[in-house]
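Data first, discussion second: the structure below is written as structure tokens.
Here the complex is missing a single protein chain, while all its other protein chains stay put.
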Amino acid sequence: MRGQAYTLEGVLAAIVVVTATVYGLSAVDTGPFQTGAEQRTAELDARAADLLSLAAETGALQNATRCYSVGAPTLNGNQTGSSTEFERMLNYTFDRQGDEYNIYLSYWDRDANDRTTVLVSQAANQNAADNPADAAVATETVTLTDDMPTRIGDCSGTGPTLSVVGDYFAPDARPDSIVYNVVEVRLVVW
Amino acid sequence: MVARDRGQLLLIGGVAIAIVVFSTILFAHSLAVTDGITTTGSAQSIERLADREASVNRDLERLAAETRGDDLDGYEGRYRHALSNYTGTYNRVVGSRDGTYLNATLNETASLGTEVNQSGSSRFTRPGGTGSNVDWTVASDVRRVVVFNLTVKDIPGSGTPFTLVVEGDGGGTWTLEVTETTPGAVKHVTVNGGPSACADTGDAEVDVLDGTCSIGGPTGSTGTFTTFTSTLDAPYTVRIEKGNRVRGSYRFAAIGDFPGTSYDAGDTAPYPVVPAVDTTYDTPSASYNRTVFVEVNST
Partner (left out) sequence: MDTRAQTPQDFAVGVSVLLVTIIGVLAFVQGSAIAVYESPDVQRSQPIADRAATYLIENHTVEGTRNHLVYNTTGGINASLTADTAELDGLKANAGLLVATERRANPRVNVTIINASTLYDGERVPAVDDGDTLAWGPDATDRQNVARATRVVKLTDTDQCDPVCWLVVRVW
């Protein structure tokens, strides 16, 4: 007496097909290939990294970091009347080409004894645009020293130095040294 | 379906489809692959490493310029302190995210530069070596000067001036004289034979690099003069003539050749005019180190 032989056959045949597929796909190497989405991410990656490197080298990134939270509430190339050189660079390279981005600043918080990250391209954390998982990410560091003046008043005026200024977003990580803090700028573009 | 007249239709059909799928994948792959495919990642990752190094080098330059200060003796200590604080904070902020750790320490033996100084109040004569005691070469083939100041306290004797001569590339010269007609009278600081930059009684303090002089303290005469760096091209040769005519102190730190005819061993000391910093990058995949010469541009 043989039971549900058709069902058994069907299940067995399905297993054979799936196994053949798995063997076939693992026999080929698709590593070097990039899909269209991956190519676009690679291109945005290069652009973002180049932009941050150029901005850091010309000093625009440092000026923007010294301006944030005391002279400018957000660092975003898309707002009207944006003034820093860094925001202009973002505008020309990303906003005008239809790309979206988020900018994060990370610094060392001595009181919390932890690395803290803030979103600077929007005014509130919940306004952060949702980035897909394969967005391009580029980072660059800015070192702040105690004697650096902040930038206020539309980011073109010179304000009090970092060691004395009031509500700067980053606290002094090393009060007994000229090093004020090291800020890492992260740009996520998609 | 009649069970009697057929075999394992489903099973055989499934196996046939499996074979078709398997071979399709393999053949399609070999057709699509061309032998021109290469991975694109390596050029990008090298440039990211170069970006990171450029960023760290900029920070090292800024820290070196800010710790230079006026107190030259404590420079190495201050720079070391700043470097250790910098690397600590850097690793906490950046290293904890992507696993790349930086270690930057000052390498004094690899740093370039020599310093010669005379404190107190002595004549400006040759500290050691052989040759003329009064006309001697402070340094030749000088490429970078970071400290050059002197203080003339008094000029005993008949008032013959002492002359500081700097020769540039191509033979041009720049001279600085401090004169005092009689001891206790007004001192004059003149450059290239021009009008007095400063004139007053008292100690004459001259910063040769900045081009400023002041005689008689803050209430006395102060003035400026053209510096030798703005009129001459490196490499320079710095000489003192008639050094035995004056008494005072000086300090000179530069990268150049401090000849044995003017100095014995121990008369000069190394000074980090261009500090050398050993930087080590520890990444998850590799660890490499580099000795960086930090060009300190005076701001």
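Residue numbering begins at 1 within each chain, and the chains themselves are lettered A and B in the order written.
The working rule: a contact is a pair of C-beta atoms (placed from the backbone, for glycine too) under 8 Å apart; a residue touches a chain by one contact, two chains touch by 3 or more.
Everything quoted here is computed from the prediction, not taken from an experiment.
Colleague: Residues on chain A that touch the omitted chain in the whole complex?
Modeller: The missing chain touches chain A at positions 1-11, 13-14, 17-18, 21, 25, 30, 32-36, 39, 42-43, 46-47, 50-51, 53-54, 56-58, 60, 85, 88-89, 92-93, 96-98.
Colleague: Of the residues in chain B, which ones touch the absent chain?
Modeller: Counting over the whole complex, chain B touches the hidden chain at residues 1, 3, 10, 13-14, 17, 21, 24-25, 28-29, 32, 34-40, 43-44, 47, 50-51, 54.
As a convention for this text, only the chains that are shown with their structure count from here on.
Colleague: Per the contact definition, I'd like the list of chain A residues that touch chain B in the complex.
Modeller: Result: residues 6, 9-10, 12-14, 16-17, 19-21, 23-25, 27-28, 30-34, 42, 45-46, 49, 52-53, 56-57, 106-108, 115, 139-141, 143, 145, 147, 173-174, 177-179, 181-184 of chain A touch chain B.
Colleague: Going by the contact rule at the top, pick out the chain B residues touching chain A in the complex.
Modeller: 8-11, 13-15, 17-19, 21-26, 29, 37-40, 44, 47-48, 51, 54-56, 58-59, 62-63, 66-67, 81-82, 85-86, 88-90, 92-94, 96-98
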